[in-house]
Each structure stands twice: as structure tokens, then as C-alpha cells.
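Partial view: only certain chains, each at its native spot in the assembly.
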């Protein structure tokens, strides 16, 4: 039984949340994925959302862009926590997606994540935070993840000290 | 049988589209009204939208603010033309409502009207334009409406000429 | 006699609404096209708009960018329903085009479509919705179109299940 | 032991999230409240966040406006789920608060709620969704809450039908 359900308005958004899948895999959290649109296949989206809890799902991640109604429509059909991930567009880099997801009316909450690739990563991590809220083992794994993240930054500081800033910048620019 | 179906996300939006009802009355166009939310009463909204054509409705007007999903959700459940009216909010005066309604994905169109009181007026007039598209009698009524609108402006020009600009401004400011 | 009249402020906008023409063709809806600018050839634009109904046109699609006055100017010269399509610009991805089209004053309605390629597609579909408003045969065709759209999404879900998310993403990225 | 911890950047924000407290009370969910600023009392804010899990807290709600760093700073010091509530400002109605909370970098997630009074309400409801994620009793209470919300809307529809739209609008306007 999957812990996390992931729903996307379009399969073209799958590569943009690549890191979401990678992190869930790293934390050994199981998930199921469906492509369903709030507008093009609304029945499918709602049926999936309504039955999510009965399939053992504990948190839902909903990904959409533009007039991004999917997270809100999913949230209207389940009492599970729904995390919304806005996809970038040309309107101010995705302001339409962001506002369409975050400005939900009183009564039906959606938890909005950042735009862009950070959105996928943080959706996975926030879902894990929820699972870890009452599970110390998962909370411990998050601590480890954060420690490793901090250690990577310290390694960079050491390299920066060793190379000096000008050579370090050259190394970054060469890598591109 | 009503020609127009009007759906609002909240009854508090009714006074903001007052002119919508007034214009439909003036043109003797019949309408039905329902308050139903895409998030709080989604089943009600969808059932109403799905059955609208069978009740003889020819055009739908959907009014919502914030993460304004109602027009899109309604459009996903009917093949009738759906007109969306964004309600003002504090976010840049309603940019969230506007973008949530207008930025629909390919496949499910919604026709967006202006923010504020012009939105209600123009939703009614656009619905009438649709009815008049194949009905010369209604088209004739619109012509008359526009002529009267133009004549009112000409009366103002006459008054402006008579009073001079300074007295005319005083008259406007006194009226407030 | 064409059912739909399409007017563009610049011929450089033609490729951006390619899907508009494809969909009208698919639905066997006839159309005429004119390039006319609200500012550079206003007489041409207005004469075309004023006479549209007499040529049998039932719905007008007007496409423009920047200070996009064309849809409003056309709407001022006809009582037919006018659909406005904003073209992307560099100002927040087209916020100037969008606001110039959508914020029409009370009295002269324009129905605004989304920015970008979805705008062309949905303008065609909304025009067809209008034609289908009182024509069950066209309404039936829209139903079929939507069913096919939904089926394509289901095929993607099947492929996603078969390949798994990582291989599916690779396939998408390879295709680019 | 409180289930929810609520932290606000300023006590002047307390009245704006009134409904947050009312809903938590209605659901009999216990909570503790602290006023602590990411900038003026950072040590206090971080110590509170770091020790929240050990006090039995399962979800944190962090409320702030302007350069709203509090939710992010709190999230950096706990592995509990952190819900951010942006407070309205004069910059586009709070776009600064919203972007400062939602645009978190990869690695440290914050769940952003809508601006304004809906933010407080939905923060409470989302926290309850999290508690209910693995607790069917709480999930049942949410179902009841939603049913009552839907019934209230139906009562309005009945009153609207009874009074007619013009009298109903008068009633709303009189109430103001």
C-alpha cells in the first residue's frame, strides 16, 4: 500500500518534479502516480482523490500549472492533507500557478510549495515531515538527511578556502 | 425555462454583480441562480453544470474570487459556453481571481470578463451577444441599448458645454 | 459563408494560434481571416467588424499583443460575440496584453482567453461552444472531442504504469 | 501536552488569525501560542522550534508578514511539519509576505496558506488534516465539518429561491 499519492495535471510535468521521486525513493517511502486533469478528466481526478484514503494513502501531492485548479479540486474530495506544487509558466515565471493554488477559500486547505524544481523536492520532504510527525524513526531519517546537507556545504567552504574565491569561481564556471 | 444559468462561489458576491441581474431583466432574458462552491459543495456545482443544457440553459455565468476555480470546474462539466467573472480581492485588486479564471489549459475554454462591477454588466451583455448571435431580434435590442448608451454621453457633452468645465466638475463633486 | 471571423493585429501572430485553425478545421467550421490593426489600419478593422454579421459570421476571434486594443475596438463595432486572445510579450509574459483585453469598461464585452498557445485552441473551442449552444449536433461533436482528450490521458497512465516513472521520464526527455 | 504549536512574529497578528483558534477549539485540538520574531527575538523563536517535538507538538503554524522569515527559520530548526500563514501588507496586498514564505529553497519545506483571514482558518484545518491523516476519528470530524459547511450553503440557496435575487441582495446589503 502506497503512503503517498501523486497526481499531475499533465505528464509533461513529470520531469520537473524528478527530485520528488528521487527523495521518496531515498527515504523508502512508497507512492503511486496518476496523470489526471481537473478540467480534462475531472471524474478520474475526483474518484482517485475520494478513494485515496481507502487505498492507505496518507498524504497527497498535486502538481499543476496555469489556472492550476487540480490541488484545490483534489482537496475538495478528500480529508487527507494535500500538498500543491505550482509549475512555472511565462506569466511572471508562474505567478498564475502560484496564486491559483495558494489562494484557496476558507474551509478547504491546500499546502503550497515553491515554484520550480524546489517545489518537487520540498513536496516530498514535507510529505515525509507529515509521516515523521508521529513516527520517530522517520524523524530520525530527516535529521540524518539534514546533517548530510549541512556537511556538503561545509565541504564547499573547505574547498573555497583551499582554492581561494577566484579559482573556485573558475571551477564552477568550467563545470557548466 | 431559463436561458442563462448563473453560479456563484459565495452569496456574498451577489451584490457585486447586481448590474448583471438588472441588464438581464432589461433585456427580458430569463435566468436561474445557484450558490455552489468548487471546493465546499463540488458535487452540487458539477451536478448543476452537467444538467444545465437539459434545463434549456444556453449560456452559463460563473462568478468567483481568490483561487477562483468555479468557472473552470463548471466548464469541465458542460459543453455550453461558460463566462467567468473574477471578484476583487486584496492581491493587486484581484490578480489572483483573474489569473485563476483566465489561464485555463488547452481544451476547456472559459470566457473571462473584467474585474469589478464591469464584470457583472459585461457578463450579462456577452451572454446576450451569444443569444443574439443567431437571433436578429436580440441583436436589434443590443443596437438600441448601445444607441441609448451613446446618447447619454452626448447629453453629458451638452451639459459640459453649457456649464463649462469648472462648474461641471463642481456638480460632479457635489453629487458625491 | 464563414461561421467564424478571425482578425489579427499582425501577421506574425498567425503561427502562435496555429491550433485555432487546426481545431476549426477538425470541427468543419468555416472561417475567414484578416490582418488589420486597431492602430495602423483602423478603418479596415472597423469596416470588417461592422459588416461581419452581414457576411454570416456568428462569432469573432480577435488576436493582439501589447496595448492590445483590437478586440475592444472590434467589439465596439459589432454586436456579435467577440473573443479576445492575448499574445505573449516580455512584460511579465504578456500581462500588458492580458489586461488591455480583459479590463473592458461596462457596456462593451470582450471574452478573454488564456495567454499563449492555449489561447488559440480555446478561442476556437469557445467559438464552437457558442455555435453548439443551440445546436445539439455540434454539442455532440464537442462531447466526442472531450472523450478523445480524456482517452489520450488514460493511455499515458497505462504507459506510465508499464514503464515506471523513471523510464517514463527518460522517454519524455529523450523526445525533446 | 499541546498538539499544535502556533508562533507569530507580532502580537498584532493575533486578531487576524482569530478563526484559527476558534476552529482548533471546535475540533478540541490543544495548542500553545508564542510571540517570537525571527529578527527581534531569534534565539527565543529557534529554541521554541527546536524543542517543540519534545513538548509533544505534532504540527507548527507560523504567522508573519513583510519579509516573513519566521516560518522558514522555524522550519530550519525542527523536522515537524511547519505551516506558514502570510499576513497582508500594502505591497500588492501582501505579495511580499507570500513570496517570502512560499519560495523556500530545496531541503527545508514550508506549507504556505492563503493570505488574509482564510489563512488562519485553513492553517488550523490543514493541521487537523495532518492529525487526521492517520487518525480515523479526526478524519470523521472533518467530514462532519464539511457536511455542515455544505448544508449552510444549501440553506442560502433555499432562502435565495424564496426571496428572489433582488430581495436577497437587499437583505445582504442591509446586514452590512
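Brief remarks on what is shown
Letters are used for the chains, namely A, B, C and D, taken in the order the chains are written, and counting of residues starts over at 1 for each.
Heads up, the rule we're going with is that contacts are C-beta pairs under 8 Å (C-beta built on N, C-alpha and C of every residue); 3 or more make two chains touch, one makes a residue touch a chain.
This is a predicted model, so every value here is computed, not measured.
Sequence-identical chains in the complete complex of this entry number 8, based on the file rather than the 4 shown.
The rule is short, and it goes like this: only the chains that are shown with their structure count from here on.
Two copies of one chain, chain B and chain D, form a contact in which under half of the residue numbers belong to both partners. Among the remaining chains, the Cα-based centre furthest from that of chain B is the centre of A. Centroid to centroid, with C-alpha atoms defining each point, chain C and chain D lie 40 Å apart. Mean C-alpha positions place chain B and chain D at a centre distance of 33 Å.
Once the centre of each chain is set as its mean CA position, chain B and chain C turn out to be 20 Å apart. Residues of chain D in contact with two or more other chains: 114-115, 118, 146, 149. Chain pairs that touch one another, listed by label: A-B, A-C, A-D, B-C, B-D.
Interface residues of chain B facing chain D in the complex, by the touch rule stated above, are 11-12, 14-15, 18, 21, 33-37, 40-41, 44, 66-67, 89-93, 95.
Of all residues in chain A, those touching chain B in their complex are 9-10, 37-40, 42, 46, 66-67, 69, 72-73, 75-77, 89, 91, 95-96, 99-105, 107-108. Within the complex formed with chain B, the residues of chain D that make contact are 88, 92-95, 114-116, 118, 146, 149-150, 153-154, 156-157, 160, 165-166, 168-169, 172-173.
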